[in-house]
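Here the complex is missing one protein chain, while the rest keep their positions.
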Amino acid sequence: MKIYFQKESFLVQENFEKFSKVNKASGSIISFVGKVRPITNNKEVIDIEIEIYKKMAIIQMKKIISMLMKKYKILDYLIIHRFGKVKPQENILLVIVASQHRKEGFRFIEDLVDWLKIKITFWKKENYLNDYEWVEQKITDRKIFLTKN
Amino acid sequence: MKIYFQKESFLVQENFEKFSKVNKASGSIISFVGKVRPITNNKEVIDIEIEIYKKMAIIQMKKIISMLMKKYKILDYLIIHRFGKVKPQENILLVIVASQHRKEGFRFIEDLVDWLKIKITFWKKENYLNDYEWVEQKITDRKIFLTKN
Amino acid sequence: MKILYFAKLRQHLGKSSDSIKISDGKKISDVINELKNKNGNYRRAFDQVKNLQYALNCEYVDIEQTVRDRDELAIFPPVTGG
Partner (left out) sequence: MKILYFAKLRQHLGKSSDSIKISDGKKISDVINELKNKNGNYRRAFDQVKNLQYALNCEYVDIEQTVRDRDELAIFPPVTGG
């Protein structure tokens, strides 16, 4: 049950291995990795900068997780979200969840990522060769917010 | 786009690493690992034996995947399902899927595992200390079948 | 016709396949009745293993499906992989 908001890059394999060892007895392990896409809006992304309001991000994350833990039977989770400069093809986000049964794991991880994208205080700026753009929240993500709120 | 039905055990990390390298440019990578639970029905599981009707399993798997590929935009997938003797805490099933956007990845992987559990010709026998039991298909899984069929 | 048995049914029958001569146009239910009339072992196995499913040449079919002698028929309980 760990949450890391960190500047440093991370390897999925290492974290997955450690997590699996601790959760040997669980029937299902599901993971989600969000990465920087090399091309967006037909422009080549040089890198992205992720800004964080850390104090609020931690508080909101804990609230969301405690709400989801009441909803779904989960044995363990690990969340890593990077901030600062991140290059294309690098990982931004890792969520791993262990559960006895797959359905609750799937619901937990999908809900968590949905909430993360509309509640947790990170912001992305994409840097291109000659300009940049602050990423806008997707309407599809906002819709999830409205139906879930 | 690979499917393996194999007797040999496998490491998730290795497969994940290889898959991630090939799919560097995808925005989302989701994985599901199904493992042998050490206790079921309050009995300690010594090992399980997985029987396969391989020819049919391959045909049915390809059908399901081609149906799901039409439904969801997926960049790549890897499926490994073991048969033969498998010990508690070992992996039975690995599914990894790469997609541009997470939602289609989640739908694809969840649907695939649902279908796998009701269509693909594998059968599990659980061996306990003094007896054994053929696992029965879960009613919850069968319900998914009925709503999706 | 080649008939394959899997899992609990295979175990109860004590064999994983049969090869029997079938006149085209019979239904799977007819084939099973023929098997059950062979001996008590077949009868018990088919009576005890519930919810049997049928596949003809690797496609799920209904028990009322007609078969041909060159088909491969598989009989098994609901799958439990994954």
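First chain written, first letter: the chains are A, B and C, and each begins at residue 1.
Basically, contacts are C-beta pairs under 8 Å (C-beta built on N, C-alpha and C of every residue); 3 or more make two chains touch, one makes a residue touch a chain.
Keep in mind it's a predicted model, so treat the numbers as computed, not measured.
Looking at the complete complex, one finds that the omitted chain is in touch with A.
Set against the missing chain, the residues A:18, A:73 or A:142 yield one that touches it, A:142. Per the touch definition above, the residue from A:37, A:81 or A:102 contacting the chain not shown is A:81.
The chain not shown here touches subunit A at positions 34, 50-53, 55-56, 59-60, 81, 92-93, 113, 116-125, 134-137, 142.
FYI, only the chains that are shown with their structure count from here on.
Across the assembly, the mean Cα position most removed from that of subunit C is the one of A. Taking each chain's centre as the average of its CA atoms, subunit A and subunit C sit 49 Å apart.
Among all residues of subunit B, those that touch two or more other chains are 34, 113. Counting only residues that touch two or more partner chains, subunit C has none.
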